[in-house]
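What follows is a single structure, and I will ask about it in a moment.
Missing here is one protein chain; the remaining ones are kept as they sit in the complex.
So, chain A:
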Amino acid sequence: MKLSGWGGFPSHETRLVAPRSITQLVDAVHDGNAIARGNGRAYGDSAIGSNTTINMRHFNHMIAFNAQTGVLETEAGVLLSDIIDAFLPRGWFPYVTPGTKYVSVGGIIAADVHGKNHHKDGSLRNFVDWLEVMGPSGEIVRCSPTQNEELFGWTVGGMGLTGIIVRAAIRLRPVESGWIKQRTIVAENIDAAIDIFEDNSDASYSVAWIDCLSTADKAGRSVIMLGEHASMNDLDDKTRRRPHALATKGKLSVPFHFPSWVLNQFSVRAFNSVYFRNLKWQIGEQLLSWDKYFYPLDAINGWNKIYGRKGFMQFQCTLPLASSREALHEILGKISSTGSGSFLSVLKRFGAQEGGISFPMEGYTLALDFPVSKKTIELMSQLDEITLKYGGRFYLAKDSRMSAATLDSSDNRSKHFATWRAENGLNTTFQSVQSQRLGL
């Protein structure tokens, strides 16, 4: 069947299986050229097997929870939303969460996801106690920072290319409430935005929405949202009645693919202007539920369909701290000069990072969405070039069209990864359409 990622682009023919037992999982692995798929939220072709795609949804059992340490042992198909449902009422929240809760444990480990707290806490890697990975023979091996370290190092962030992540132990964070104290600050341009990030490095969470169609001295005007977990003392009478806050109700749904002309230069510009003005009204402090703060897009089911049938792509790069300012100026300049505005653009400060092939590096990360078209594909290649020029690299979980040469020049770790895979006989057993394209 034809399968695509969250962006709806590209789609590829693959054999999709959903094993229910370890025995069936072994059979699927033995078919070769297989890749595990969690909830299908990687944007491009990371979770499409070049031959077989293994849907892990039946491996969705939690195994044990230690209420002293906050360590949850779970099968890899469990979703972050399940974990929040089960543990927030008991005072626990994921240490690291991406911008959607509809992701599987296996998926977030394979992508070594980062959250709005990366500058303080690092990526998910730091909160994974151990993993159990099925190798080419079907044998399941446990690895951790102190046991089979090499396998652990490559698996976290390794996009499923080291084997099938079957089980994991992840640490949760104790929280007093499900509310977030948000402080919103407006930056009139990209320089001001960077200054605000640097001045607020002690905030637990920080992220900026950035208007990439504004120009001249307004280029990169942003709204920066800082966040702290609210303690019981921070809550007012209303929020104290439901200290763990509810999931957002009355969800909107995008019922069908929008015609592709809906998103054009003018509608994106209008949206961004309205959004900017709206956010400006919220300047200052307010209490937001965990769902509204961390997962605003989850409130709209199927939001990916607004980009039309052709789908959309995401460009996400990370830039070294020293050259971030200059690089961001050049990237924003390029985008506004082509007029291909990104509907949603996010800027974030990263802290230090370890790991075999994990994406983050100390500096700034910029994420941009573009509907698929000849023009935007061309623009993204130009953005690749700028990123390379400043020593940046790219997020594989978002990538759908980068070339092998671009990956190689951005990240010399990719060659080591490919060699290690070949030496361990992994490259023919575990292969996604993406790893094939990128020569991993």
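In this text, a contact is a pair of C-beta atoms (placed from the backbone, for glycine too) under 8 Å apart; a residue touches a chain by one contact, two chains touch by 3 or more; residues count from 1.
Here, contacts and distances are computed from a predicted model.
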Chain not present in the shown complex, as UniProt names it (candidates "Actinorhodin polyketide synthase acyl carrier protein", "Cytochrome c oxidase subunit I", "ABC transporter permease" or "Short-chain dehydrogenase"): "Short-chain dehydrogenase"
From A:Ile63, A:Ala270, A:Ala405 or A:Ala422, residue that would touch the chain that is not displayed: A:Ile63
Of A:Arg20, A:Lys218 or A:Lys375, the one touching the omitted chain in the full complex: A:Arg20
Residue among A:Asp82, A:Asp129 or A:Glu362 that touches the chain left out of view: A:Asp82
Residue numbers in chain A that touch the chain omitted from display: 20, 60-65, 72, 75, 82, 85-86, 90
